[in-house]
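One structure is given below, represented as structure tokens, and several questions about it will come after.
Of the protein chains in this complex, all but one are displayed in their positions.
Right, subunit A next:
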Amino acid sequence: MTDILKPEVDRRTLLRRAAAVGLLATPAVTMLSACVGGGSDDKDDSADKPAGTVSATNPLGIKEDEPLEIIIFNGGLGTKYATDVDIPSYNKLFPKSKVTFNQAEEISTVVQPRFTAGNPPDMINNSGSKLMDQGALVQAGQVQDLTELFAAPSVDIAGKTVKDTLIPGTIEQGTFNGKPYVLNYAFTVFGLWYSGKLFKDNGWTAPTTWADFTALLDKMKAKGITPFGYAGANAPYYMYTLLLTSAAKIGGADILKNIDNLEDGAWTNDAVKQAATAWAEIGAKYSNKAFLGLKHTEVQLQQDQYKVGLYPSGSWLENEQAKDTPEGFDYQLMPVPSVTSADKLPVTALYAAAGEQYFVASKGKNPRGGMEFLRHMLSKAGAVGFTQLTKTLTVVAGATDGMEISAGLTSGNKALGAAGADTFSFRFDTWYKKLDDELRAATNELMYQGGTADKFVTRMQKAADAVKKDSSIQKFSR
């Protein structure tokens, strides 16, 4: 027996073992993604029919004692709105349905294995930097069609269906090839944010023309403030939203529609080129190249310290910065100034969109309950509670009208009112994540690394064409 204990590990064996260690990286993907083909899920479609009695208080016909599981992304918006507002509202109508509440910082890490295993939670808030590819989920048939939810009566707005209570465009934002699958609940307006105090102290006003805009940037520069900047390390997304806003103003909202639909020449279009030229100049002249290496929180902090003048972001900014904002900073939003005097859309036009995805798993245990939960989120009380807790508007139209909640929110609301029907948005970033990544890199190149508008549009057109040709990626259109 002693011979099995003989030391046989010489250095060559050790080398071979060392090599084996390196190979361990390969199976990691499969390990992390759980077993494929393991979970049987021959769940029939009966889940899609009312399981309980349909009534005025139960329009979706949920089974009153069936438990419900929801999972909420714990990020900038927190989870308090779900636990303190929406769950109580749901349980008031259905006290026998036990709600299991979970939260996660990394949605895909927690939820994706459960989809492959065939036992997903019923309602999922798909958000954050680790969100799941919503298009792929729809493609896999894992997402519940929400048509019935939108046709159901509102919980507390009498005489209206859920659909009637929403800001126009909300349902379209969550529609994949003609069917509404996703509720985009938070309503954000996007533009340039500045400190009302800084402007008031210096007697500056929000410019509307490009000439006034650069004049203002010059004044800021003279004061020793970095006039404009965004974080290149992780937030070029903010910059390209701004750039495409300009493109839409120059050439009309259809510019964005063409980009979404992967039309030929959608990027090489003159409007996109003009916008890229204008912004590349701002990047070269009025920004700080060191921002290329910074994260969004670092640049936002600099703005709170009055070191950065204008910062592109959505209306979540005020809430995100709440801890670092000095007293009296007074967040204000200005729409992107018009690049030319011949712009198709007025200066008040805004990038505004429903965001923050919520969806119901079609193969979950209680999809009807998931939809019912969304109905409570879309009630007036749910919307008001959400806005009060998160300082973010919801897609429920006018729910918080007349309420003074915060300076930034009021400013955003006012801009939205001034924009009227001239609001627009794009979808390609969630439809084709690859295109989003390419645009981030191209934007950084354009703004901070000496790129040109021509290079920018050619590069993006090439990327869009590649996505279009790739048969493994499902295409969407609007």
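Basically, contacts are C-beta pairs under 8 Å (C-beta built on N, C-alpha and C of every residue); 3 or more make two chains touch, one makes a residue touch a chain; residues count from 1.
Here, contacts and distances are computed from a predicted model.
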| item | value |
| --- | --- |
| Hidden chain of the complex, named as in its UniProt record, picked from "Sugar ABC transporter permease", "ATP phosphoribosyltransferase", "NADH-quinone oxidoreductase subunit H" or "Hydrogenase formation protein HypD" | "Sugar ABC transporter permease" |
| Candidate in contact with the missing chain, chosen from A:A233, A:A284, A:V384 or A:A418 | A:A233 |
| Option touching the unshown chain, where A:A278, A:L294 or A:L345 are the choices | A:L294 |
| From A:L137, A:I157, A:L183 or A:M460, residue that would touch the chain that is not displayed | A:L137 |
| Subunit A residues that touch the omitted chain in the full complex | 1, 4, 11-12, 14-16, 18-19, 21-33, 35-41, 108, 112, 115-116, 118, 130, 132-133, 136-137, 139-142, 232-234, 236, 288-294, 298, 433-434, 437, 440-441, 444-445, 448-449, 470, 472 |
